[in-house]
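Worksheet: the structure to be examined is printed underneath.
Left out: one protein chain. Kept in place: all the others.
Chain nomenclature is as follows: A, B and C, assigned in order of appearance, with residue numbering initiated at 1 for each chain independently.
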Amino acid sequence: MKTIGVVTTGGDAPGMNAAIRAVTRIAHWKGLTVVGFERGWEGLITNTFRQLTPRNVGGIIQLGGTILHTARCLEFKTLEGQEKAVKTLNEHNVEGLIVIGGDGSFRGALELSKICNIQMIGIPATIDNDVYGTDETIGFDTAANTAVMEIDKIRDTAISHERIFIVEVMGRERGFLASVVGVTVGAEVIIVPESHCSFDDVVKTLRENTRKGKRAGIIVAAEGCGKVSEMAKTIEEETKSEVRLTILGYVQRGGTPTARSRLLASLFAEKAVELLCENQGNRVVGLLNGKISSIALEESCGNSKPVDTSLLRINEMLSI
Amino acid sequence: MKTIGVVTTGGDAPGMNAAIRAVTRIAHWKGLTVVGFERGWEGLITNTFRQLTPRNVGGIIQLGGTILHTARCLEFKTLEGQEKAVKTLNEHNVEGLIVIGGDGSFRGALELSKICNIQMIGIPATIDNDVYGTDETIGFDTAANTAVMEIDKIRDTAISHERIFIVEVMGRERGFLASVVGVTVGAEVIIVPESHCSFDDVVKTLRENTRKGKRAGIIVAAEGCGKVSEMAKTIEEETKSEVRLTILGYVQRGGTPTARSRLLASLFAEKAVELLCENQGNRVVGLLNGKISSIALEESCGNSKPVDTSLLRINEMLSI
Amino acid sequence: MKTIGVVTTGGDAPGMNAAIRAVTRIAHWKGLTVVGFERGWEGLITNTFRQLTPRNVGGIIQLGGTILHTARCLEFKTLEGQEKAVKTLNEHNVEGLIVIGGDGSFRGALELSKICNIQMIGIPATIDNDVYGTDETIGFDTAANTAVMEIDKIRDTAISHERIFIVEVMGRERGFLASVVGVTVGAEVIIVPESHCSFDDVVKTLRENTRKGKRAGIIVAAEGCGKVSEMAKTIEEETKSEVRLTILGYVQRGGTPTARSRLLASLFAEKAVELLCENQGNRVVGLLNGKISSIALEESCGNSKPVDTSLLRINEMLSI
Partner (left out) sequence: MKTIGVVTTGGDAPGMNAAIRAVTRIAHWKGLTVVGFERGWEGLITNTFRQLTPRNVGGIIQLGGTILHTARCLEFKTLEGQEKAVKTLNEHNVEGLIVIGGDGSFRGALELSKICNIQMIGIPATIDNDVYGTDETIGFDTAANTAVMEIDKIRDTAISHERIFIVEVMGRERGFLASVVGVTVGAEVIIVPESHCSFDDVVKTLRENTRKGKRAGIIVAAEGCGKVSEMAKTIEEETKSEVRLTILGYVQRGGTPTARSRLLASLFAEKAVELLCENQGNRVVGLLNGKISSIALEESCGNSKPVDTSLLRINEMLSI
């Protein structure tokens, strides 16, 4: 293998730049040339790229976002678009393509792998942590810390005003982020899509808290549950206490990556380049049982990662 | 003067605890006793209080919120409620009352001052910075920094995805916070209630930016302008580019106070206690022309502080 | 089991309070009473304690340090001191003792376990990460992030002035912290006690960097290597470039714990209480292969945890 490509697709995640840097430098160390395609799949279709060298990826390890940009690309969903992408890759003599992104990105890579012989490697990077084949994705730890630091601030007001706050965190359809954030901010209640949680239960818990002398409280809700403003109204009516709602939103997607997000990015990148050098393609790297490893791309795309619901059970005890 | 009272009312602001600590310690240094009333005016009506001593205000300088709590109090708006408050103050032999809060708090203090001889001193503490008689309120600098750090994160995503983000910041009916935040995050457009800003102008600016090669952008809008989701839709339709909306919300109200918010809190407190020791009551302390000073409580309540619109003009040049 | 004790000993670490909170609440959920001993082993000797309840451990999850305090205790190193400690524990009918700390703390617990029937459980909490039986200790992730955020700031000056900075990070005799921090700040060189690193090699690397056009650089050195000021002088003389030295120091020990340090604290605490409820004592809980587990106290005390030197090898590629 002489030339590899790199692309970031899907939503940005903190640590993508650390991964781009690590892929580039490790590939160069091993004698490979690296082409970075811009704006996700769009760059493969339009042949928008830049050569990545050890020097031009300097000074980016600490930056949020992705210097290669990312974008939605409808054309890539068509066979025609995918064939254009393969043509571009062939023009650059790309033999291996590293796709940094989430499960949608990997499904795209899987499609590509079916119409060409280029080896695909997925590096999981999304704040949602919803990629099968890894216990943790690049960016997840950063987003969790951002949300925790925000909710620590909100708690100041919750306690000062003795109010209930509902805080909606990201996570798309899944509750990975909400679970970890809920436990680590000391939430009274955590609401995730994977676990049935009736408004009645929430109201009951809050009433018990009042009896225990807890005058303030934080409810962490995953965006995948929807209906947070309806929930705020119901709780307000039922508990006769003031309820405030904050949707943390896009701040969770940016910011300088944490040490852990940077470390995962570096280790995943090393594994990805190593796999390509060994001609093992169509795999997704990941952290499994505390070790850097990889599974087949097809397996990652074909399975849904379960949320660790034991966190919810533990939080019931922690919020006693 | 032998005994003074302290109360925090209205919305909490970072630095209120630094002010409580400073009032308590400086008052003790000068031989005074300090009674802290809890939950704003409610504590005066219900006689809920704690003695404040140099030791029990230790370790709070860095905490957001207010250890004395704060709350809305409808009863205090009635003469009957105010008379209960005066009765409580008299029972404690309080000769001077330091009210830490915003303009609503000071109007409450003004009402009280009309039915008793207790000297009222206002210490301006609100993230909105909308208090007449001071160039800056306790908490404003902290909220500005919180908003700026958040928007710095959002910019990562804005640039990576080459999108427009509208970010709504707090400030109630006023644009103090939005103006400073807008200039210091490098916003393309700042929208405040004090300045007419048509959607047409915003759209025009964004179109020009596209021509200049700016593919991403941040619009900072004060909550007092309202209609941000409508604005997002209009801009999306008119510019044919994706627009995202984030409402920063309550994170701006909490968090550890900045050096400046703590410093103002300490200096305002010193001035407040000094005024009481000199038997100069019914005043609001503040920062005017770079100096710690004070104006009459009545003057502060009767006037509206103007926003420095030169910031908007300067930002037009800065976002060229 | 009806009553358990908790103590924090050795150097403080961010997340100790989250662990105290979690132990207390989970123990109460399971019907146990919790006694917190103050100032480490000293509190066991002098019978200085406080009852810990779900309410009085509220609002501490986000605090650095330890509300139970910690201290050196020479008397505990004597048999007489240890017997006093056992006497205290017996007076409180403590059947299980949870010791939150590092390897020195666990050796103390092991000594105690030899002269009484109280079940000892160690919860590893130290920023040094040097506890055998766990891949990660409470506080390590926080200290790593603190060091990384500091060095990100130092890099601004390193690049602006085009200078070499040597930054000494904590870790006592070991290089766990320096390895992770070095990789995640993008250090040119990482120096740890576990790997021979001659000044000559460092100078050689820096000279090569100059040839490559790198005009600034960060060297991360573990405190266990010693001699950083000597190193600074040597490098300055040999490379004829200005070298600056910063010893990060105690800032790495404090601060609000990260999401991960809080999560580990909560999960370790749950495991610790569960072990006691199952009458499995004299164990150290930990994270092994990505799972919460435990090993024998004696095994933890009798072994030295190896540093993952593959990080150094990877960093050579990353700093190409």
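To be clear about the criterion, a residue touches a chain if its C-beta (ideal position, glycine included) is under 8 Å from a C-beta of that chain, and two chains touch if they have at least 3 such contacts.
Owing to the predicted nature of the structure, the values given are computational and were not obtained by experimental measurement.
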*Omitted chain: which shown chains does it touch?*
B, C
*Among B:T8, B:T70, B:S105 or B:N145, which residue is in touch with the absent chain?*
B:N145
*Selected residue (touches chain absent from view) among C:Q51, C:N90 or C:T157*: C:T157
*asked:* Tell me which of B:T184, B:T205 or B:S294 is the one touching the absent chain.
replied: B:T184
*For chain B, which residues touch the unseen chain?*
18, 21-22, 25-26, 28-29, 54-55, 58-59, 61-62, 135, 141, 144-145, 147-149, 152, 155, 159, 180-181, 183-186, 212-214, 256, 258-260, 262-263, 266-267, 270, 287-291, 314, 316-320
*If you put the missing chain back, which residues of chain C would it touch?*
8, 11-12, 14, 16, 39, 63-66, 69-71, 146, 150, 152-157, 159-162, 165, 244, 246-251, 253-255
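Following the convention adopted for this analysis, only the chains that are shown with their structure count from here on.
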*Could you say what rotation angle superposes chain B on its sequence twin chain C, using C-alpha positions and rounding to the nearest 5°?*
180
*Could you label the chain A-chain B interface same or different, taking same to mean over half of its residue numbers are used by both chains?*
same
*Would you mind pulling out the distance in Å between where the CA atoms of chain A average out and where those of chain C do?*
28
*Let me have the rounded angstrom distance from the C-alpha centre of chain B over to the C-alpha centre of chain C, please.*
39
*Just how far, in Å, is the C-alpha centre of chain B from the one of chain A?*
35
*Would you mind listing the residues of chain B that make contact with two or more other chains?*
none
